[in-house]
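Written out below as structure tokens is the structure these notes cover.
Note that one protein chain of the assembly has been removed; the remaining protein chains are unaltered in position.
For reference, chains read A and B in written order, and residue numbers begin at 1 within each chain.
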Amino acid sequence: MTGAAVAVMGAVFNLNHPAKVVHWHFFQMSVANILVIILMFIVFFAAILLPFPGAAARRTARGQGGAS
Amino acid sequence: MSATETPPAVPAGHPDSWTVKVREAGVAALPPDKLLPDGQPTYVASWIYIFGVLSIAALIVLIGTGMILALKGPSWWHDASLGHFINSIHLWAVEIFFFVMVVHLWGKYWMAAWRGGRIRVWVTGAITFLIAIPCALTGYVSQQNFDAQWIATQAKDGLNAAGAGAFFNVTNFGQMYSYHILLLPVAVSALVAGHVLLVRRNGVVPPIEIADKLAAAGKPDAAAPAAGAGS
Partner (left out) sequence: MKRYKDNTKPWKGPYAPYDLVKEAFIAVCAVAAFAILLSILFSSPDDHSSTIKQWSTQKPADFVTSATTQLGGTSGTAEYGPPYNNNGEGTHVAFINPEKWIGVTHPIDTEKDFVLGPLESIPQNPELKAAVVTWKAAPEKTKKEWTANYAKGLEKASESGGQVTGVPPGNYGPVPVLMENLLKLAQSGGVDGALNASKQFFQTDYTKPLLFMADGGLLEERAHEQHLEGAPQWGMMNETGSYPGQVWLWLYSFWYQIEPFKTNENADLEIMMIMGILSLAFICIPVIPGVRTIPRKIPIYKLIWREHYAAGAAPPSPGSTPEAS
């Protein structure tokens, strides 16, 4: 890299090289950014699909307080 | 006065006292068990609900690492490996912050969480997101490295076009650093505080209305499916 000294302190994986890029028509995005976006969708759907702990306590509360 | 004597009673506040008025308004809006409830409605039963607190957590990590970076000055992270490490945490916390905040936003949109008088909750949240973006930008242009040089010389064009460049100069490191470490974090934190207090005041939005509530209230709704069916 012309005129640049890259400092990487103790990284296990060195990401200090020009990014790999995904090309599709006019769409061009770095692999890292695409991974982040894909991960966001995965996390969102996982969040709404995975069961949330405390179901027993909520069942008890409904039984005691009665449904609305 | 010995330890066994009861202290004199505090006289009742004067009704025209501003202090009394502010205190009473505060307590009326947010009594302690509403400000910090130890229970939530039973419909709070999804992992999507944790993304708000994750956003706050990321903001806390950002402010914490940001404070350390500010203590040591803007060139520390270039010279010292510990400084670089703290800066790395700060940078990854930015990615985490926007990640969880956007997932939180998606969840709140699909829950139509502005219902029931909660429009201000949505508005404060949306403005927080929009203010967080220049907060991040000012950080990027304060890095004092090539990335900062490039981002500043590019971002100036959009800002100049909008007229903002006249008083918000991304190539002026001193100004951008001040915005980044003080003005914008204060704005974001104040908005988040207001947002959270509004959530505590209104409660977490109930599920989208169900027909059997009307049935239970004695109002027949022929289009409503029977309770428990069709979910």
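Criterion: a contact is a pair of C-beta atoms (placed from the backbone, for glycine too) under 8 Å apart; a residue touches a chain by one contact, two chains touch by 3 or more.
Predicted model, so just to flag it, every value in this text is computed and none were measured.
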Sites on chain A contacted by the missing partner chain, in the whole complex: 1-13, 15-21, 26-33, 35-37, 48-49, 52, 54-55, 57-62, 64-68
Chain B, residues in touch with the chain not shown (by the definition above): 36-46, 48, 50, 53-54, 56-58, 60-61, 64-65, 77-78, 84-85, 87-89, 91-93, 95-96, 98, 100, 102, 107, 109-112, 114-117, 119, 122-123, 126-127, 130, 133, 136-137, 140, 143-150, 152-154, 157-158, 160-163, 165-167, 169, 171-175, 177, 203, 205-214, 219, 221, 223-231
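The criterion applied here is as follows: only the chains that are shown with their structure count from here on.
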Inter-chain centre distance, chain A versus chain B - centres from mean C-alpha coordinates, in Å: 20
Of chain B, residues touching chain A in the complex: 42, 45-51, 78, 81, 84-85, 88, 95, 99, 102-103, 106-107, 146, 213
Sites on chain A touched by chain B in the complex: 4, 7, 9-10, 36, 39-40, 43-44, 46-48, 50, 52, 54-55, 58, 61-62, 68
